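Would you mind keeping the following structure in view while I ask a few things?
Right, subunit A next:
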Amino acid sequence: MILNTDSMKPIYVQIAEWLEVEILNSNMKEDERIYSQYQLADMFTVNPATAAKGLNLLADENIVYKKRGLGMFVSPNAKQFILTKRRKQILEQMIKELVIEANRLDVSESELIMMIHNFKQDYKEE
Partner candidate 1 sequence: MNVIQCHDVTKSYGQNRALDHLSFEIGENKITGLIGRNGAGKTTLLKMIAGYIKPTQGELQVFTRKPFNNLDVSAKTIFIDDNMTFPDSFRLTDILSEVAPFYAAWNSSLADALFNYFSFDPNQAHSNMSKGSKSTFNSIIGIATRCPLTIFDEPTTGMDSAVRKDFYKALLKDYLEHPRTILLSSHLLSELEEILEDILLIDNGSKCLHLPIMELRELAVGIRGNEQALLTFVEGKELIYKEEFAKGSLYVVIKKESIEQEFKHVRQNGLEVLPISPDDLCVYLTGKTGGGIDDVFKRS
Partner candidate 2 sequence: MMSLKEVDLLSISIKQYVYKLKAYSTLFYGLLLAQIITLFFSLNGISHMSSSNGELSVSVNSYSASLVIVFSFFWILFAAIQLTTKQYKKIENPLVTNRISGNLSNIGFLMTACVFGGITSSLVGVLLRIIMYFTFDRSQIISDEFILAFSDLLLGISVAILYMVLISGMGYLTGMLTKVSMAFVIIIPAVIIGISKAYADIFQSLIKFFTLESSLPLFALKVIITSILMFGVSILLSNRGEVSQ
Partner candidate 3 sequence: MSRVLSQILLFLIGIAIVFMFKFKRPKFYRPLSWKLNVLATGLYLGVLIMLVPILYMLPAKDFIKTVESKDQAIASSLNLMNNLYNQHFPTEGDLDKLEGVYKNSCQTFKVDSSKLSFDLQPNIGNYPILIERKDIDDGEIDVSTYVTAQYVGEVNFTKRLLPPAITVKNGMLSLRAPDRQTFEFKQFNIDFTMAQFDNQNSSIHEMSPHFSNQIIVIRVPQSLEINRGVLGDRIQII
């Protein structure tokens, strides 16, 4: 598994995001046991402490839950939660950046919406 080490995102965040994608893609079902910190460390070639921090990030958001002595499991509704969270956090953040950049480049709001519309069209045709 390759991590993007140049990214601003810390590795443990990248790991957490990768796990979220796995859950979104239904590679891991609800109440299914998720990778342990050691498996993740092995997969990503990172220190297990880093992997543990990634898992804890998910646990903090209740995407996974701990069973004492058994490890971590995917929470029910995890998928839904991730979707909502991503919409809220990631998309909103991206739009914010988009708007700032558009302003800097003197792109009007309608032009921007057009560009989004066009791109979506192109993407579908592909």
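Candidate selection criterion: all candidates are chains of the complex that A comes from, given by their letters.
The rule is short, and it goes like this: a contact is a pair of C-beta atoms (placed from the backbone, for glycine too) under 8 Å apart; a residue touches a chain by one contact, two chains touch by 3 or more; residues count from 1.
This is a predicted model, so every value here is computed, not measured.
**Q** Of 1, 2 or 3, which one touches subunit A within the complex?
**A** Selected candidate, touching subunit A: 1.
**Q** With touch defined as at the start, can you tell me which subunit A residues reach candidate 1 in the complex?
**A** Its residues touching candidate 1 are 3, 5-8, 10-12, 38, 41-42, 44-50, 53, 100.
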